[in-house]
Structure formats: structure tokens, C-alpha cells
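Some notes on the structure that comes next.
Every protein chain of the complex appears in place save one, which is left out.
After this line comes chain A, so read on.
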Amino acid sequence: MFNIRQIPLAAWIGLLLTGLAVICALFAQWIAPHGNGEIVGDVWAPMSSAHWLGTDNLGRDLLSRMIYGARITIFIAGMATALSFSLGAILGFTAAVVGGLVDTLMSGVVDLLMAIPTLIFGLVILAVLPANNVTLILVMGILSSTRVYRLSRAVAADINAMDFVEAAKLRGEGLSWIIFREILPNAMSLLVAELGLRFIFSVLFLSALSYLGLGVQPPDADWGGMVMENKDGIVFGIPAALIPAAAIAGLGISVNLVVDWVLTRTTSFKGGRD
């Protein structure tokens, strides 16, 4: 299935950087030279052999913070994406297969949610609800599931009109067989592409929320939160805020490169072994 020599350079770069971020996230406590909240030196110390990326606004090792930040960023964005996909895809498929009143009602609610700008909506809800990671994941997941719902419904409506789905209905198959065994395998390649994009949007959304102080709460920090903590340093020519910002951009681009590659590999709709 995977032929290593067929992977293009761009995909290699994407895989490498994404892999690096994931490894940091998984093994943070073993990789990081210092603890997450440990104060080890001066405020905003420059890069040195002891502190490769320097220290932050409270004198914590920036490299260690970055590595722990990767864990929080990827965990929350990943969970939110997973939630938005299970929710959006299942509801979208159901709407397309069942149709009628169910479809009209669900699509109406989704349209209503989509009509409100996502960031403002997120800020309002997070300001009211208790600030913790679970709320964050729920809010982000539900808001981004509306986009997934729209896509899945459109894809499933196309597949639903094909004869093999009609054959399954004539056999008497239930809703779950039709959704998970007939439609889902044929919608997979599109959903995989959307999955990557949704993940990046989740990273960006989380960073924005944290920057505004409604995301991950101190002493923990994701990359967006770290940009906020160190933003005042920029005035004094201290680059500490730029490092997490670059990490966000880097992760976004590398995931995109991977998705592009996956998409060109799996767009064949002929089925079978690909």
C-alpha cells in the first residue's frame, strides 16, 4: 500500500515535522529538559547552551514549555476534531439517508449555528462556562462539527442515490449498516482530507482562544497561550513570542502537506485496492 519511494518530497517534509510534533506530544516528560512550570533562570534569557530557546517571561525554560505545549495543543485540537467528526459525519449521514423531517430539522439547526461567527460564538460560551479542557473540547468540537455535517450530508446524499444502497435497503438493512458499511467506506477519502483541514482549523481556533485568555488556563499553556505570555517581550526585541507562533504555522503547513498527499493518493472513486 505504501511505497516509500513514491512519497513526494513535500509529503516527506510534512510527515517529518508532523511526526516530530507528535513525538514531542507523546513523550513530553522524557524529552523536555526541565519541568513545565519550573523556574530555571532569568526572565527572557537569550538562547544559550543551557537553554536552547532561552527562557520565557517568568524565567521558565522555553524549549521545555514548547514541548509540553505541543502535548496540550495537539491533544485538545485532536480531541475536538475527533468529536466534530464523529458528531458531524454520523448526523450528516443520518440526515442524508433518512431525509424528510429529520433532515430538515437537523439542517436547520446546523444553519442556525453556522450563521453566528464561530470565534464570537466560542468566546461568549467560554466566558459563561467554567474554564477547563473538557469545556474547551466540547465547544470547539460542536462548533466545527457543523462544517463536517454539511460535507458529509452532501457526500452521503450522492452515494445514497446509488443502486447498491437501494439494494441494501431492499434487503431490509438497518440504518447503521447502511451508514457504516455502505456509505462510510465510499466517503472515506473525502473525509480524510477534511479531517486534516479540520485539525489545522482546530489548532488555529485553540490558539486564538488561548491568546485571548479563554483557552488553556495557566500554569499550563498551549502554543497560543505562550504567544500571549511573551508578547510584551517583542517591544524589547525578545523573540520568545515568535517561537510558539512559528510552531503553530509550521504544524499547520506540515499537516496540510500530508493531507495533500493523502488526497491525491485516495481520490480514485473506483474502489477496490488503492
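Please note the rule applied: contacts are C-beta pairs under 8 Å (C-beta built on N, C-alpha and C of every residue); 3 or more make two chains touch, one makes a residue touch a chain; residues count from 1.
Rule of thumb we're sticking to: contacts and distances are computed from a predicted model.
Engineer: Please identify the absent chain by the protein name in its UniProt record; candidates are "Sulfite reductase (NADPH) hemoprotein beta-component", "AIM24 family protein", "Sarcosine oxidase subunit gamma" or "ABC transporter".
Structural biologist: The UniProt record for the chain left out of view names it "ABC transporter".
Engineer: Tell me which residue among A:D103, A:E173, A:D220 or A:D260 touches the hidden chain in the full complex.
Structural biologist: Looking across A:D103, A:E173, A:D220 or A:D260, the contact with the absent chain belongs to A:E173.
Engineer: So which bits of chain A touch the chain we can't see?
Structural biologist: With respect to the unshown chain, the touching residues of chain A are 3, 162-164, 166-167, 169-173, 181-182, 185-186, 268-274.
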